[in-house]
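Every protein chain of the complex appears in place save one, which is left out.
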Amino acid sequence: MTQMYNKKVMEHFSNPRNVGEIENASGTGQVGSAACGDIMKIDIKVEDNIIVDVKFKTFGCGAAVASSSIATEMIIGKSVEEALKFTNKDLLKEIGGLPNEKIHCSILAEEALQEAINNYKSKIK
Amino acid sequence: MTQMYNKKVMEHFSNPRNVGEIENASGTGQVGSAACGDIMKIDIKVEDNIIVDVKFKTFGCGAAVASSSIATEMIIGKSVEEALKFTNKDLLKEIGGLPNEKIHCSILAEEALQEAINNYKSKIK
Amino acid sequence: MTEKHRIYLDHAATTPVNQEVLDTMIPYFNSEFGNASSVYSYGRTARIAIEKAKNTIADVIHSLDSEIFFTSGGTESDNWAIRGVMQANEKKGKHIITSTIEHHAVWDTCKKLKKEGYEVTFLPVDGDGLININELNEAIREDTVMVSIMFANNEIGTIQPIEEIGALCKEKNVLFHTDAIQAVGHLEIDVEKMNINLLSMSAHKFGGPKGVGALYVKKGTRIGNLMYGGGQEKSKRPGTYNHVGIIGLAKALEISYKNIKDESKRQLELREALIQGISDNIEEVRLNGHPTKRLPNNVNMSFKYIEGESLLLSLDIMGISASSGSACTSGSLDPSHVLLAIGLDHATAHGSLRLTLGETNTRKDIEDTIDALIPIVKRLRNMSPLYVKGEQS
Partner (left out) sequence: MTEKHRIYLDHAATTPVNQEVLDTMIPYFNSEFGNASSVYSYGRTARIAIEKAKNTIADVIHSLDSEIFFTSGGTESDNWAIRGVMQANEKKGKHIITSTIEHHAVWDTCKKLKKEGYEVTFLPVDGDGLININELNEAIREDTVMVSIMFANNEIGTIQPIEEIGALCKEKNVLFHTDAIQAVGHLEIDVEKMNINLLSMSAHKFGGPKGVGALYVKKGTRIGNLMYGGGQEKSKRPGTYNHVGIIGLAKALEISYKNIKDESKRQLELREALIQGISDNIEEVRLNGHPTKRLPNNVNMSFKYIEGESLLLSLDIMGISASSGSACTSGSLDPSHVLLAIGLDHATAHGSLRLTLGETNTRKDIEDTIDALIPIVKRLRNMSPLYVKGEQS
């Protein structure tokens, strides 16, 4: 049953949550490259050490879009420390699994988020 | 359409003419070997230089049986000289063709007949 | 959109089996099922059907019946043609010329041969996907055994100058194989006039069943086996005849060529309408492949800033089946080698969409597809970090 998406993936692909950008974002992370076929950009807004808003833009396949969408949902409301612990395993669990050759999309989401947080941290230092 | 027999071949295979042996035959010819899967034995009875009777026995495939049967029919009534001119081409024409890999059966019939005639000639010398 | 309204635009990947073809095949599954190599009656019926099938194919491509060999599909035909000829002609040399836009069945076979010590020249193509006949001429050497250039490309639809290639190969005394898997059933083919020595076809690309193909091998061509076994196909391609598949292949071919002129004209008009409709309504698109030397059923376009699979999935949700590059490579991360070979950058290559027409497609399908594409592209672009202009518009 590889090479196929489950219902949840398809639902998030069709109605992705939190698409867009945050003006004056607290932090921004962008990973991937057009050459590889996937780019993910995540903006976060942090207030009192809590991630109060996340927005994403993704160029990529269905799994990339759905991973971005679910990741943003999972992160909103978390503290910066909690968010730093977020890994693609959590995402895969929440998403209900991805085809083998699409696992890297969940990793991209993890990396984009980490980069956004690091970007936020570097700014407040 | 190779590997298949026409109606005439099947008819002669099912109802072969002149099966058997001639007691005190004027000449006998046997060619082929069990190892090759085909043995043909032809007996002829010659009276006043005319082949008045021919009988055959054949161990072999459908084409071998049909070739023997048709050959005997073609030869009865012929003079010894006429019979010596008989070739597998005449047989193939009469029979309406054989699959490529069965052409050798018509050659066997020619050879068996020639051997029977030679046998007859050697006796009367 | 209900299932009834699905629009299938991926005929280059595979086609449904034509109902008339299926009806012809059915009795052979269990009434006339005999082994075609047997001497008894059941087998004879199968055998006659196979001989008739060779005759049908030979009539279409202008060959002799005895020059047609059945295979398990396009991949086997390509592998057999190339490996079989290269191995059997080592006395002449170990050099083969092919192009940079071949299907993987040819491309990967050549790459494997290279690893085994053969020499391979991969001839480049221009921006439209055409090889250059002068470059081919220069590439041919003393030790060149064969040229393998596809008839028409499966991704971008470009049709090569087959007759010129054939003439050149004849003049230079090298063998010419063409992967005609996308051409058979769609274009007129004359192996005699085109000087083709070997030609691959696959039934499921023109309304026949999957798992059966054919290789035309011109009389006198030295070719080794890909497989060894029983005496079928003069021992060149052993294995119990898949006579049901063979009957299906021949019937599908016969039907395709019955009114090929009209049908290909009809599809060509739909193709142009589709290209026009997309270009008129969506910005920053480009047509991939040659504008006119092109399969009548092929549209391949790149949509900037978006990625192909998202496009496919979105269309699929709307009931439209399409493809991004070659169906065979879906799931791989690299963009299609064909799109790169015609000079596209990676991002643009990733954003390509292939729409391939079939005989059941109507003008309404084309209109519905354009109507579906416009908002999908807009939505995906708005989601794309690469797209800035017109954002949130």
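In order of appearance the chains are A, B and C, and numbering begins at 1 in each one.
Criterion: a contact is a pair of C-beta atoms (placed from the backbone, for glycine too) under 8 Å apart; a residue touches a chain by one contact, two chains touch by 3 or more.
Remember, it's a predicted structure, so these values are computed and weren't measured experimentally.
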(request) Check each of C:Gly93, C:Pro161, C:Pro238 or C:Gly277 against the chain that is not shown and name the one that touches it. (result) C:Pro238
(request) Quick one: say which of B:Gly37, B:Gly77 or B:Gly96 touches the chain that got left out. (result) B:Gly37
(message) Applying the definition given at the start, please give the residues of chain C touching the unseen chain.
(response) 6, 8, 10, 13-19, 22, 26, 29-31, 33-35, 37-43, 71-76, 78-79, 103-105, 108-109, 111-112, 202, 204, 209-212, 225-232, 238-245, 309, 312-313, 315-316, 321-323, 326-332
(message) Give me the chain B residues in contact with the hidden chain, please.
(response) 3, 5, 10, 13-14, 16, 19-20, 30, 34-41, 57-62, 64-65, 99, 101, 104
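Following the convention adopted for this analysis, only the chains that are shown with their structure count from here on.
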(message) Just the number, please: Cα centre separation of chain A and chain B in whole Å.
(response) 89
(message) From the mean C-alpha coordinate of chain A to that of chain C, what's the distance rounded to whole Å?
(response) 39
(request) With chain centres taken as the means of their Cα atoms, state the distance from chain B to chain C in Å. (result) 55
(message) Going by the contact rule already set, what residues in chain B reach two or more other chains?
(response) none
(request) Indicate the residues of chain C shared as contacts by at least two other chains. (result) none
